[in-house]
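Missing here is one protein chain; the remaining ones are kept as they sit in the complex.
The first chain written gets the first letter, and so on, giving A and B; residue counts start at 1 in each chain.
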Amino acid sequence: MAALRLFRDTWRWTFRGSLRRQSGPFARQLYEVGNRSVVFITVTLGVLGMISVFQVLIQVERILPEFSVVGPAFIQTMVREFAPTIAGLMIATRVGSGIAAEIGSMVVTEQVDALRLCNADPIDYLVVPRFWACVIQTVLLSVYGGLVGVCAGAVVAHYAWEIPWGTFFSLNLVGYSDVTSGLWKAAAYGMAIPIAASQAGLETSGGSEGVGTATTRAVVNASFCVVVLDFIISGLSFMLLLGK
Amino acid sequence: MNVLAWAGSAIASGIRDVGRSAISVLEELGALTILSGRIFRSFIPPTLDGRETWRAFYKVGVKSYAIVVMTAMFTGAIMVIQAGQFVAKASATSFVGWAAGFAVLAEIGPVLIGLMFSGRVGANNTAELGTMVVTEQVDALRALAIEPMHYLVAPRVLAMVVMLFLLTALGDLFALLGGAITSELLLDVPMRVFIQQVVDANLVDEYLLGLVKGSVFGLSIAIVSCHFGLTVSGGAVGVGRAVNNAVVVAAIGIFVTDLAVGLTWNFL
Partner (left out) sequence: MISFQNIVKAFGPHKVLDDVSLTVPKGQILFIIGTSGAGKSVLVKHLVGLIRPDAGRIYLDDVEVTSLSEMALYPVRKRCAMVFQHSTLFDSMTLLENVALPLRKHKGLSTKQAGVDAMRRLEQVGMAEESGQFPADIGDGLRKRVAIARALTLDPEYVIFDEPTTGLDPMAAESVDSLIRELSDRFQVTSIVVSHDLRSIFKVADRIAMLYQGKVLLDGSPADFRATTDPVVRQFIEGRPEGPMVFPRKS
């Protein structure tokens, strides 16, 4: 409930021009969330792409005579499911815990109270820039992560199973609904993660133990939001697909 | 000229950044290796403090089982939906149990359970050890001539490895249950049929692979979370930063060991 109220207030401040007033903090958050996650996303999604293609090809080898379907099917699943969801989980881990640690430290050192005394709303100053930075960067990082995953998978397929690049990199199976489903997921995660994390951060109480607890809560809540949203959006897009 | 000079200095600082982060990665890896060695040595002789071990098991289990079970059920459901999208087009619903079961047991189940476990238990462990370091409780143990590695760290490492193994074993089953419910509701494949498909697919190997992965993830989460907890400095702010670093490095650890275990398993 408190998280929903925070979500509402974030939008409200946005419409009052919060971002325009503080383009500096917003730019810094874009950098914090985005640029500083690039290496992390590259490693995790790259490894995920390799291991998935490896596992699938070992199975397919036993059943099917040839591998031409593996590339397109892998790319489709990546676009629809794994690129946004694994990128989302990684951002929930890295950025979610970072936001909670930062805001939580500000709460226990009474910097948030100091903000209030200056008539500056913590949501306006702390949450809004992080929220929009997260939304934009989660979408961008999902697209980037998907590319990395597909390329890493292609490398495995090409060098270990000698699948030609052209056969693997085929967008035959990727439909309009896959792309929209993937993008909706990324956008939804991008909204849920900063809200769950900021909420945990703002509710911090007690010294170093409190900051630790808040950070832990942020990771778990944000990751769980990603899993639940994944389920909801996957289910909806599946029913739409069947409805057609 | 100015532009060139600017570009030159930007490139130079970029190279410096990469070099610096490469060095710090190597430093962390070295520290993790040394810590692993010290942890393994602290199991010899294998006499752990009974109370501390019991408390570690209890806390790890109680804290994580609910989130693991829920995550697992959603994971199973998502995998059935994803598999369903392929088979619905090809109208080959007989493959759903195999495809979803395979993905869940061999790969996605252990990874997602591991990530959740890291967020819940690993992060909490870092926060707890970090708080003990910041408030000098670790020094107080040493001043009482009690070895922190043996007394504090070894029971936690053991608890995390054993509990993530058990939670993976349990979570996989809940994932299949979540998948079965979804297949009945969304795919019109009755639960009984779905489960029969999973059984017929004979996924014992994949289940075992998942359990091995679970234990290895448990070990890497334990070592990473203890390392970042024990090296905290700088009060409450430091604890927050340590937890942040711990979950990030543990996530990388999960994916990298996932690849390593997957490769070894298939080549053995």
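One rule holds for everything that comes next: a contact is a pair of C-beta atoms (placed from the backbone, for glycine too) under 8 Å apart; a residue touches a chain by one contact, two chains touch by 3 or more.
In this text the structure is predicted, and so the values were computed from the model without any measurement.
Seen in the complete assembly, the chain not on display touches B. Touch with the chain omitted from the figure is made, among B:22, B:66 or B:146, by B:146. Mapped onto chain B, contacts with the missing chain fall at residues 49-51, 55, 131-132, 135-137, 139-147, 151.
In this text, only the chains that are shown with their structure count from here on.
Interface residues of chain A, counted against chain B in their complex, comprise 39-40, 43-44, 47-48, 50-52, 54-55, 58-59, 73, 77, 80-81, 89-90, 93-94, 97-98, 100-102, 104-105, 108-109, 207-216, 219-220, 223-224, 227-228, 230-231, 234-235, 238-239, 241-242. Across the interface of their complex, chain A is touched by residues 21, 67, 70-71, 74-75, 77-78, 81-82, 84-86, 88, 102, 106-107, 112, 115-116, 118-120, 123-124, 126-128, 130-131, 134-135, 182, 186, 235-241, 243-244, 247-248, 251-252, 255-256, 258-259, 262-263, 266 of chain B.
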